[in-house]
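Every protein chain except one is present and positioned as in the full complex.
Each chain gets a letter, A and B, in the order it is written, and its residues are counted from 1.
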Amino acid sequence: MTLTDLTLAEARDGLTKGSFSAVELAKAHLAAIEAARGLNAFITPTAELAIARAKAADERLAKKTARPMEGIPVAVKDLFCTEGVLTTAGSHILDGFKPTYESTVTRKLIEAGTVMVGKTNLDEFAMGSSNITSHYGPVKNPWAPPGDKDLVPGGSSGGSAAAVAARLCLGATGTDTGGSIRQPAAFCGIVGLKPTYGRCSRWGIVAFASSLDQAGPMTRTVGDSAIMLNAMAGHDPKDSTSAPVPVPDFEAAVERGVKGLRVGIPREYTMDGMPAEIADLWRQGAAWLKEAGATTVEVSLPHTSYALPTYYIIAPAEASSNLARYDGVRYGLRVPGETLDEMYENTRGEGFGKEVRRRVLIGTYVLSAGYYDAYYLKAQRVRTLIARDFSQAFEKIDALLTPTAPNAAFAIGEKMDDPVAMYLNDVFTVPVNLAGLPGISVPAGLSARGLPLGLQVIGRAFDEETVFATARVIEKAAKFDTRPPCLKK
Amino acid sequence: MALDRATVKKIALLARIKVPESELDSLAGELSSILTWVEQLNKIDTGNVQPMAGGGHLALPKRADAVTDGGAPEKVLANAPERVETYYAVPKVVE
Partner (left out) sequence: MSYVIHGKTGDWEVVIGLEIHAQIISKSKLFSGAATDFGSEPNSQVSIVDAAMPGMLPVINEYCIEQAVRTGLGLKARINLHSVFERKNYFYADLPQGYQISQYQHPVVGGGKVILDLPDGTTREIGIERLHMEQDAGKSLHDQDPRRSFIDLNRSGVALMEIVSKPDMRGPEDAGLYLKKLRSILRYLGTCDGNMEQGSLRADVNVSVRKPGEKLRTRTETKNVNSVRFVMQAIEHEAQRQVDAYESGGTVVQETRLYDAGKGETRPMRAKEFAHDYRYFPDPDLLPLELTDAYVEGIRKSLPELPDDKKLRFIGDFGLIPYNASVLVSEKDIADYYEKFVAEVLVRTKLPKERIGTECANVVINDLLGHLNKAGLDIAKSPVTPQMLANLQALKHDNTISGRIAKDVFEIMVETGKDPADIVAEKGLKQITDTGAIEAAVDKAIAANPTQAAQYKAGNEKVAGWFVGQVMKATQGKANPGLVNELLKKKLKD
């Protein structure tokens, strides 16, 4: 038995039964991380910390005081502040930053008994769909056919996605502002959930776009996703946008099935130039759900095509303000200058990469005097229309089924020169963030090149249970058990 | 909207990001193409649509007026690039 091949749920059972120890489980994953350094999935592995936490977990397991995820090795996207552990957001500007505090989500994961094995690589400040904008270099997709070009894992949670896919951890945290959990999950053949906005606390997560950012789990199965969300979710009085709603037992909802559910197929998600294999998979997904007792209904989300441009006004605007605190005064990089303003300009000029710079400048522009109404306010109004599309659709249906991304993983270096072409990666995921809804990507098949493809299930606000149940039906039907080629059988 | 060099320079100043002269033109081109692309929103009539500010559907939560934090200068100064005693230090500012 290879410990790294277990699902999170299987590992939990094995630990409880004493089939292996948390330290053994941690060591197996730490060894895998070492062996997979070439993927560049981790910015900071935390082996020592992991062993220490695993030992503590073994003590609790022995005393039968184990918590829900006792001893489970997880990776943390390096956007979550972790006390005493380097936190970079994938940016040069946070050089050397060791938080004196622990983000709420990672604190909850610690309190659930998890063992952090490291901080994963990501697009700088979570801005990207390919993980090529990280100051720490690109992450490689473990699915790249051997001998072929290196492929992107998707982004921005590309390190987490690659780590989960390559069996370097049993689950990982991601954050999703426009698709940053779901798109890399699809590219790497794993399950990625963006919960309802407000479900998981944003406190202690480096902010990109506050009204869109949401943390979520990245795992190999839908069941594991539910287990991990239960540990991550919950109201946090330190986050004013955290929802004071109860957290249901998500794991219990996974096997509910879809009998009697009405699943919407949004007409507008059929896009010109979408590869046939993705359209086929989408139809297949709908067929699986029908076979399992759901009815499918064509619905219209008329403002879908405006979601991306809306997003690319709102997200940079919020980011331009959120990233103003990186000024070389209190933490991170400082590049000296004669005057205070020169110091700011030097620090931020050197500290931010090109994509971050691009977005901060766009955001600054759309908020500036004379342009606010034409861009920012306009986008906020369109956002209302996009959210309304969903709420109207959900009067008739219980969930939506769409592809996760318009394409499979592409080669590192592709789509680099045209930012708008890169942005199109998120065309199916962004509307969900704008409306604040839960969405999951579940691996559903392989492309002709043998690359994973995902389907997305979108639910009503705070109805992750239906999302899990629907995704689980697809997971079962798809029998997606293919392993990335980088892993030896 | 096509941005010219001068505008890019101006917003870079506002954002306090040093942009090398040599990159101004290419950056102006990239930003212009993004702006032109987002301007497709102008096709939608949003006359009486209320703007949606946040992703939350809730009321603003409030906390009680109690001192629950602070009192640990080392906690906030721990990562300072430059400090003097318990102050942060920056290049001198002339008012």
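Observations on the structure shown:
What we mean here is this: a contact is a pair of C-beta atoms (placed from the backbone, for glycine too) under 8 Å apart; a residue touches a chain by one contact, two chains touch by 3 or more.
Every value quoted in this text rests on a predicted model; they were computed, and no experiment measured them.
Interface note for the absent chain: among A:F187, A:Y331, A:F352 or A:F462, the touching residue is A:Y331. Only one of the listed residues, A:A66, A:L94, A:V115 or A:L229, touches the absent chain: A:L94. Contact with the chain not shown here comes from a single listed residue; of A:E70, A:E124, A:D176 or A:D239, that residue is A:D239.
Interface with the hidden chain, as seen from chain B, comprises residues 13-14, 16, 53-56, 58-71, 73, 75-77, 82, 84-95.
Although one chain is not displayed, its contacts with chain A can still be listed: residues 80-81, 87, 89, 94, 97, 99-101, 103, 202-207, 209-211, 237-241, 317-318, 320-321, 323-325, 327, 329-331, 340-341, 344, 364, 367-369, 372, 376.
Note that in this section only the chains that are shown with their structure count from here on.
Note on chain placement: the centre of chain A and the centre of chain B lie 23 Å apart, centres being C-alpha means.
By the touch criterion stated above, chain B contacts chain A in their complex at residues 3, 7-8, 11-19, 27, 30-31, 33-35, 37-42, 44, 46, 49-58, 60-61, 63, 75-82, 88, 90-93.
Chain A makes touch with chain B in their complex at residues 96-98, 100, 197-198, 210-212, 214, 237, 240-241, 243-244, 303, 306, 309-310, 312-313, 320, 327-334, 336-346, 348-350, 352, 357-358, 360-362, 364-365, 368, 375, 377-385, 387, 418-420, 433, 436, 461.
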